[in-house]
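A single protein chain has been omitted; all remaining protein chains appear in their positions.
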Amino acid sequence: MRGFLIGRFQPFHEGHQTMVERIAPEVDELVLGIGSADQSHTMRNPFTPGERIMMITKAVSKLDLTTYAVPIEDLNRNAVWVSHVQSMSPHFDVAYSNNPLVVRLFEEAGVEVRSTPMIRREELEGSEVRDRMCRDENWESLVPDAVVEVIDEIDGANRLRQVSDSDANGA
Amino acid sequence: MRGFLIGRFQPFHEGHQTMVERIAPEVDELVLGIGSADQSHTMRNPFTPGERIMMITKAVSKLDLTTYAVPIEDLNRNAVWVSHVQSMSPHFDVAYSNNPLVVRLFEEAGVEVRSTPMIRREELEGSEVRDRMCRDENWESLVPDAVVEVIDEIDGANRLRQVSDSDANGA
Amino acid sequence: MRGFLIGRFQPFHEGHQTMVERIAPEVDELVLGIGSADQSHTMRNPFTPGERIMMITKAVSKLDLTTYAVPIEDLNRNAVWVSHVQSMSPHFDVAYSNNPLVVRLFEEAGVEVRSTPMIRREELEGSEVRDRMCRDENWESLVPDAVVEVIDEIDGANRLRQVSDSDANGA
Amino acid sequence: MRGFLIGRFQPFHEGHQTMVERIAPEVDELVLGIGSADQSHTMRNPFTPGERIMMITKAVSKLDLTTYAVPIEDLNRNAVWVSHVQSMSPHFDVAYSNNPLVVRLFEEAGVEVRSTPMIRREELEGSEVRDRMCRDENWESLVPDAVVEVIDEIDGANRLRQVSDSDANGA
Amino acid sequence: MRGFLIGRFQPFHEGHQTMVERIAPEVDELVLGIGSADQSHTMRNPFTPGERIMMITKAVSKLDLTTYAVPIEDLNRNAVWVSHVQSMSPHFDVAYSNNPLVVRLFEEAGVEVRSTPMIRREELEGSEVRDRMCRDENWESLVPDAVVEVIDEIDGANRLRQVSDSDANGA
Partner (left out) sequence: MRGFLIGRFQPFHEGHQTMVERIAPEVDELVLGIGSADQSHTMRNPFTPGERIMMITKAVSKLDLTTYAVPIEDLNRNAVWVSHVQSMSPHFDVAYSNNPLVVRLFEEAGVEVRSTPMIRREELEGSEVRDRMCRDENWESLVPDAVVEVIDEIDGANRLRQVSDSDANGA
């Protein structure tokens, strides 16, 4: 059985890691759908899809679970979003989400949805990690070691700090 | 003479119905342009274009007036919006609107615009209907019977209630 | 029961009219999906979506059947095409098509498909009508009277003749 | 040596004029990139790209400097924004900007960036000019004479006043 | 009076130069609309919009005529093409074209169109210039000196030769 878990993974942190570990016993394979894949270099979405693919792949490589990291670009058309996800992803039998819109869209399309009890923690942690990067505080303890390496390699914390001063492209 | 009336119709309610009835004596045919047609499953735009086409067609079918329900997708380019509308719609001689931007765009394109005195009530009612759906209060009295049937058939009030808890796609 | 019939309707002709009449006894309501809705002013797609909505609405108005004329813009992503159609259209129970790709896409999405035996004639007639318009021959006998009126009103045959000399925008 | 300066130029005002004059001695030619080119008829972006091209071309024509006014449409994908700019613009050796995001994007792409100390004044002035237009106060003193002429010719202040009452397309 | 001339200018050659010189006495200012602006690095469209802006600006700079070089991206929606052009360009009173589709679109929008008798030569010359570049023959005699310089600076003939071996992106 194959599961699907959507997130923005900005960045992939310990909350995600724990969630994947809890889902692992329920599935044979797990697709990690990288939402808002077309966004990067903003306070809310600092990392490119390629950078997030690398974080996820490195972080979950030691788990005894076949995983796929699949970028999902925003379509801004909720009515076709499930089809879009299904075409970008290997076929999955169950979707994991606590987001009410995501749950509703999968349910209307007849896809089984299971809740991920940790989603609140997950949401908070993403924002907390980014805030700490901006303030140059200890964010490293909140993400897996493999992700720290990726972020350091791409000078990620500095990028976040720099773009957090902007509010718009151009002048 | 053919008229054009733009709205989001989320949903089509009694305020719209009254507006159409008042415009009816001035025109031979009336096009109802369904704005933000690509949006659905959000608090502000819960219903798909197809669902809104059905609401409108059912609600105005008893009027002695030839009507067309035409979805108009957002382009996010005001400068070509009038051409976009004109290509999607049967040719019209006069546009009805109180929205200052819409009025300006039609005027710059040389299209006659007439005001719809009830637009304020219309705007308020759309929001009121959606709020009542969310709170599970009596929204049915604010929309035509034919629209109640459509919304019930698609489980519309529950959809609105569910997505009103979300603020973003994914996690 | 509601049916769905896709076509480009460039223009709506007697073959379409016959097809609708044959489908009519099988359904309560029929949606006519106007494919390639964003295309116009070319040899293959001379008429705008608005013009085609008008042709269809006028031509089928005398049938004892509730119909909807719904523009369907090309997405160029086959994998989400069915969802796109379903969101633009009132809900339908069965799709009518003989196009192998359309049949496959609906089948993969679990939608019942019925064949329309006249599709070949339909395809040929659309091209025949346009060719006659270009050569200024008798095209009027191939389309319903209501459609002749619409095409005359928009100077349609001249448009087709003129654009048939072009091969590309600009120079 | 060719420089590149990005702005929205809504409208081109004295702050921009001064900035161009200060950059002039450092470069042989200067490209003025018109950001958010696809936006118009809003409070924040009242003027079309064509109108802004005309303002800029007229205003800088007396300078002893070859200039290019190049519209840059928003892509909403920061990761390809520099390539997009580079393809739309004549080749440039140095970019002028104080916007932290713009600076970061150019730096990651290996493009030399120089700061424009007046950018804060520039930002404030654009907003001030538009506010004065809305309140029908003296905005003319804040923009070059050539720009006043262009805005008057297109009835620009009235447009801004009118759209400032709107908050959304349609109703 | 301001005129508008659309072309792809791949590259700007002597035929274009002659056309501009013939139009010059009829207008005060001339906009050169660069069609298919989003295309580059193909046999038919080798040069980027920025490169074409530079060619045009250099080539016409000695004429006693105010000119604007304005990129026009393809929309693939003929019905809104004129609005798109009008928003990207300074306002113009007359459009110059011999392309039947372009003529038709402008006429339907109520814009005066004048023919450019040299359009056939222009079309042929663009293709001839590109063929000579591919075969490493004498293309320089067909384009203005200023354009030769631009093409040499960007290694343009080699680019064309190289991409002419491709038929598709990827493998």
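Labels A, B, C, D and E are assigned to the chains in the order they are written; within every chain, residues are numbered from 1.
The rule we apply is simple: a residue touches a chain if its C-beta (ideal position, glycine included) is under 8 Å from a C-beta of that chain, and two chains touch if they have at least 3 such contacts.
Treat the numbers as computed from the prediction; the structure is a model and nothing was measured.
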| item | value |
| --- | --- |
| Chains shown that the absent chain touches, full complex | A, C, D, E |
| Hidden partner chain, touching residue among C:Gln17, C:Ser83 or C:Ser97 | C:Ser97 |
| Interface with the unshown chain - residue positions in chain A | 37, 40, 48-51, 53-54, 57, 61, 66, 68-71, 73, 86-91, 153-154 |
| Where the missing chain touches chain C, by residue | 6-8, 33, 35-36, 72, 74, 76-79, 81, 97-105, 108, 119, 122-123 |
| Residues of chain D in contact with the chain not shown | 77, 79-80, 82-84, 86-87 |
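Here is the rule we use: only the chains that are shown with their structure count from here on.
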| item | value |
| --- | --- |
| Given chain C and chain D, the chains that contact each of them | A, B, E |
| Cα superposition of chain C on its sequence copy chain E - rotation in ° rounded to nearest 5 | 120 |
| Whole-Å separation of chain centres (CA-atom averages), chain A against chain C | 42 |
| Centre-to-centre distance between chain D and chain B (centres being mean Cα positions), rounded to whole Å | 36 |
| Residues of chain D engaged with two or more neighbouring chains | 40, 48 |
| Arrangement of touching chains [line / ring / star / complete / other] | other |
| Inter-chain touch pairs (all) | A-B, A-C, A-D, B-C, B-D, B-E, C-E, D-E |
